[in-house]
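Starting off with a structure, shown below.
What you see is the complex with one protein chain gone and the rest in place.
Each chain gets a letter, A, B and C, in the order it is written, and its residues are counted from 1.
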Amino acid sequence: MPIKTIRQAINDTLRSEMRRDSTVVIIGEDVAGGAGSDGIDDAAGGVFGVTKGLVGEFGRERVIDTPISEAGFIGMAAGAACTGLRPVVELMFFDFIGVCFDQIYNQMAKFRYMFGGKTDTPIVVRAMVGAGLRAAAQHSNMLHPLVASIPGLKVVMPSNAYDAKGLLLTAIRDNDPVIFLEHKTLYDTSCEVPDEEYLIPFGQAAFTREGSDITIVSMSSMVLRCNEVADKLAAEGIYADVIDLRTVSPIDEGAVLESVEVSGRLVIVDEANERCSMASEISSIVAEKAFHSLRAPIAKVAAPHSPVPFSPSLEDIYVPTAARIEDAVRATLEA
Amino acid sequence: MPIKTIRQAINDTLRSEMRRDSTVVIIGEDVAGGAGSDGIDDAAGGVFGVTKGLVGEFGRERVIDTPISEAGFIGMAAGAACTGLRPVVELMFFDFIGVCFDQIYNQMAKFRYMFGGKTDTPIVVRAMVGAGLRAAAQHSNMLHPLVASIPGLKVVMPSNAYDAKGLLLTAIRDNDPVIFLEHKTLYDTSCEVPDEEYLIPFGQAAFTREGSDITIVSMSSMVLRCNEVADKLAAEGIYADVIDLRTVSPIDEGAVLESVEVSGRLVIVDEANERCSMASEISSIVAEKAFHSLRAPIAKVAAPHSPVPFSPSLEDIYVPTAARIEDAVRATLEA
Amino acid sequence: MALQETQILEAYRTMRTIREFEERVTAEFEKGGIPGFVHVYDGQEAVATGACMHLTKDDYVGSTHRGHGHCIAKGCDIKGMMAEIMGRATGLCRGKGGSMHIADIDQGMLGANAIVGGAPPLAIGAALSAKTLGTKNLSLSFTGDGGSNQGTVFESMNLAVVLQLPTIFMYENNGYGEHTGAAYAVGCGDIAGRAEAFGMPALRVDGLDFFAVYEAMQEAVDRARSGGGPTAIEASAVRFNGHFIGDPQLYRGEGELDRLRRDSDCLKIFSKRVIGDKLLKKSQLNAIDREVAVLIDSAVEEGFAAPFPAESELLTDVYSNY
Partner (left out) sequence: MALQETQILEAYRTMRTIREFEERVTAEFEKGGIPGFVHVYDGQEAVATGACMHLTKDDYVGSTHRGHGHCIAKGCDIKGMMAEIMGRATGLCRGKGGSMHIADIDQGMLGANAIVGGAPPLAIGAALSAKTLGTKNLSLSFTGDGGSNQGTVFESMNLAVVLQLPTIFMYENNGYGEHTGAAYAVGCGDIAGRAEAFGMPALRVDGLDFFAVYEAMQEAVDRARSGGGPTAIEASAVRFNGHFIGDPQLYRGEGELDRLRRDSDCLKIFSKRVIGDKLLKKSQLNAIDREVAVLIDSAVEEGFAAPFPAESELLTDVYSNY
């Protein structure tokens, strides 16, 4: 089976969906690149090369470069989604949601409800999230709790290439607006990705490690660190369920509750700022619905209440480290 | 002591602060009204009359009407705050944060951190929140969890006129960006408001009812419903602490934890959509820090995962009702 | 290009329907029968009507908070609209949207929009669909003088020019955005000129004159359908009411409203013109007036008789699946 990076898996999936369905179009800044200049046409393919090569096959009518006008073109994509296209629109860094939040929050998310169920809005908004690249306070945030909290949106956060493919297929074919969040530090991670088509349903978590001593819930790049910690503990005979939520809207509550009902102990690891994070949300779900199974305080491991610092020495401790996760797990085991 | 509505308390406080400090200016759409037309100058005073009369005393140089360009004028206010003014800028309906979120989230909130502590940003963003007026999906939201989660911001949500005055004074004199959220259904509620100056510190909750049987945490208009429920239960000999957070950033964790340590039971009532709400956050704080005091599952009473409906029959059940709160409290008492 | 008698009758019917609809909404609101914030369109009928008469139901319209007139002109069901504004289960949006969110995608109505500047991005999206799918359809967005200062509107104009989209930006300049004059808020004082500088033809028309609006639109529509890209139109207009129903309108000059209602009533202007030019007879107009009155009466009646949405509706229509 071919080994692919997440970048490649996304690129391949976009290509195959564009071949399958002529209403799928890609929209964004520099998704092709090279417009209005003397160089080659496929000059960029997205700032991290994720859409590279698509303009060559599908042309500028379906791989649409835009001016730097996020509110305008995200709104345009939302309008197009209601009127016959299935746009996959790229917001580049998800931090840029600040300039187009209305289009996401007040428009695409609410159409169906406000219109009494009379429209579908099949749009995928792709964007990069996360710290780790020294991109500082305006290019490094984890804003998934914000969008996960908005009724009408679905929010996907793959942690590996296999899931990226299956979730992206589901996202493109879904009739609701989907926010598809790619962690920048994961683009070059790879795993086996089958060539065949497979769709991963939303709201279905994956158990990346299994064990009954403690439950660790996470998503996106943090899953890798949780696995690392789980493996280390396993060597000591302590076994953890590591639950990769994969989608943070919908949330697979069942998987979390079932695991906690067995383990009685829960640590949630989220790269977002702690307050009102997915860590808070999962904790509150369990404190309400599996309270009597709990044998220890629920621990949240998240980013602190500060902007993302630039300096490597600070960014490295800003993002939850394996050491912090391990400490939280051990403390929870002992509590 | 004079009885005042929240509207009047805010108006008086703005006036007294503008008299005291000539750098305080008011900026927003129709905060005066009447510019560029043939009628009277003080034509609006804000769409709900909160800034009425101020332009008469302070003139258009300090009560500044703007075009409908929220990103532009909220950003302008943020820039002014770093350079000598103390703007109180009005966003009208807080739902409009969608068109100016970058200015709040990426700019004013982060200046101090990004600039290594070298600037103060003394700005107050006033806006209306909440459902109840049949204003539908784009004019009725509770987005306080969103701003409370953002490092660098402070978020204030008064539930009565007395607090509105004391908190607004603190907000205007504070050197950090403060989001000041006024619930539209509370403007005409009134209570005693002393003429003297008093500042209510941020991060200090109020106990609006006291009792050791259960802890009910809330904020803004929901506090009134919680009080109602507490009074009803008190008649039965069941006594609740009702904690009005007053500010949701900072959060008075101490008040909540102390109360739960006594009562062992917690219900949190939040008008926001439930997911990643303040209800989730408070629950997670308690599940982490007062776990061993808990004697029952933590209940959240919040708005469901849907946009705000227009129809009265739906809006009335969308917003947490006293009946739902009472049910949650009774269930928690019995659990 | 001269309008047929049936078309002129149709135009009058639309304008009259809007007028009657808005006057009844105002009356019922004042009596307490309609909840929420309601912005009525009467006074501006000639703009919506002259613009939308060119469109089929496969062309899309993006509207504003003041959207009833656009909806009616675009062909939305009158009874469904009235029921919607009343919050009833039989409403066009099952009572979930209300006045500020009436929409009917099947009629090409992308929705009133309670966010000022919300519609233009959506409308250019519909134009992108038309262009990409190779239909000859187009889109039309309405924006007020106040809304013309919103960033989304400027961005949309640039995008429409860059992508050469079949779309029309209709600016209805009724002199006010809420309580603030356009003379103040539009710094350059020239909405059409500003649009032109974005790189598209811009037309200025008298929005009180249905025929002038119709003609300008003809040019814009022809351009859009033939692949010539976007057009902007600035229509001067008057608002017969306050910003919302209940606005005391302190920003108006002495006697302004009376003057407007007397001298700047697009329906009166239309009637005078079509009768004067012998295009229609007074009796034809009267007949329409009566029919419209009956229609609106029954819309109000049926609206009030209709049930409110059931509790079970609260959580439906959030997703197509979840």
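FYI, contacts are C-beta pairs under 8 Å (C-beta built on N, C-alpha and C of every residue); 3 or more make two chains touch, one makes a residue touch a chain.
None of these values were measured; they are calculated from a predicted model.
Here is the thing to keep in mind: the chain we left out touches A, B, C in the whole complex. Among the residues B:Thr66, B:Asn141, B:Ser190 or B:Thr332, only B:Thr66 touches the chain that is left out of the figure.
Considering the full assembly, C:Gln150 is the residue among C:Thr64, C:Ser99, C:Asn113 or C:Gln150 that touches the omitted chain. Contact with the undisplayed chain is limited, among A:Ile26, A:Ala44, A:Met108 or A:Val193, to A:Ala44.
Within the complete assembly, residues 23, 25, 61-62, 64, 66-67, 69, 71-85, 102-103, 106-107, 111-120, 151-152, 154, 174-176, 203, 250 of chain B touch the chain that is not shown. Residues 149-152, 154-155, 157-162, 184-190, 193-194, 196-200 of chain C touch the missing chain (whole complex, contact as defined above). Hidden from this view is one chain, which touches chain A at 29-30, 33-40, 42-44, 47, 65-69, 71-72, 95-96, 98-99, 133-139, 304-307, 309-314, 317-318.
Keep in mind that, in the parts below, only the chains that are shown with their structure count from here on.
Of all chains, the one whose mean C-alpha position sits at the greatest distance from that of chain B is C. Distance between chain A and chain C, defined via averaged C-alpha coordinates, is recorded as 39 Å.
With each centre defined as the average position of its C-alpha atoms, the distance from chain A to chain B rounds to 31 Å. Shown for chain B are the residues that touch two or more other chains, namely 71, 95-96, 98-99, 136-138, 304-307, 309. Counting partners per residue, chain C has 91, 93, 95-97, 101, 113-115, 151-152, 318 as the residues that reach two or more other chains.
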